[in-house]
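A single protein chain has been omitted; all remaining protein chains appear in their positions.
So, chain A:
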Amino acid sequence: MSQYGMIIDLEKCVGCHACAIACRAEWEVPTGKDSAERERRRNWVTRLGPTKTPKGLASTYYPGLCNHCDKPACVDVCPADKVEVTFTDAKSGKTKKMEVAATWKDPFNGTVQIDKERCLGCGACADACPYSARYVNEEESDPKADKCTFCVERVAEGLEPACVQTCLARARIFGDLNDPNSEVAKYVKKGAAKLESAKVKIGPNVRYYGNKKDMHLLTTTCTPQAMPQANLRRTIMAHMLKPAMDQVKGLGMLGLAGAVIVKGLSDDEKE
């Protein structure tokens, strides 16, 4: 079994933001409307410092993306109905059946993925992620949650993830953390660090490598210190709405409740 992961070598990174834009182009990532959305979407670079650290003045970057965690906080909160899915290992051809909601952790490559056909767009997963690495694509006519897929679709074609390919510094390194001969595994041995804290220990698989002062700056400012509070209202509503949504879809908008909902929506259009 593989666990895809990424290393970000801050000694090489020059903070050019090419990774973030390449990702945007590759997956048509919306730009978002407010600053919070802008900063944490699918693939981002945040400049840190210059600021004082115990190791001296430092300035570095927080290039971020989904961590494809060992225990992803986003998966269990998905309210979509579970269905049985057969997963196949790309290497051995082995298969495994699992009951999954609209988002899951792949049992063979360790990536966290979304089935956007079944996603309700409720945003519960985005709320649950302590790294703010998920978003709901509001620019779609039917908004769905989205996130970094580690470009598994590109990887399957023999390509590198879009952010890795464009990186002029070769500061992003992608590979299988479970393969001891991989470059990513070698970085782990050299001490590449996870952004984990006492209360946020969900096994991120993106790791950062850099000198002491840069790592001090990164870890003290960018490590989440608490798991996000679930958005109770949103969770309850998602659960309440889901059965009705299923029925509305099944009805093709026929029936009394459908008409009521449509009326509600057209009123909403007039706002």
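A few remarks follow.
Note that a residue touches a chain if its C-beta (ideal position, glycine included) is under 8 Å from a C-beta of that chain, and two chains touch if they have at least 3 such contacts; residues count from 1.
We adopt the following convention: contacts and distances are computed from a predicted model.
You can't see one chain of this complex, but its UniProt record names it "Molybdopterin-dependent oxidoreductase", from the set "Succinate dehydrogenase/fumarate reductase iron-sulfur subunit", "Molybdopterin-dependent oxidoreductase", "Acyl-CoA desaturase" or "Sodium:proton antiporter". Only one residue from A:K105, A:K144 or A:K194 touches the chain missing from this view: A:K144. Only one residue from A:M6, A:V45, A:V184 or A:L218 touches the chain missing from this view: A:V45. Note that of A:M6, A:A58, A:C129 or A:M215, the residue touching the chain absent from this view is A:A58. Only one residue from A:A25, A:V83 or A:A226 touches the chain missing from this view: A:A25. Considering the complete assembly, chain A touches the hidden chain via residues 11-12, 14-18, 20-22, 24-28, 31-32, 38, 45, 49-52, 57-60, 116-117, 119-123, 136, 138, 140-144, 151, 153-154, 157, 159, 162, 165-169, 214, 234, 237-238, 240-241, 243-245, 247-257, 260-262, 264-265, 268.
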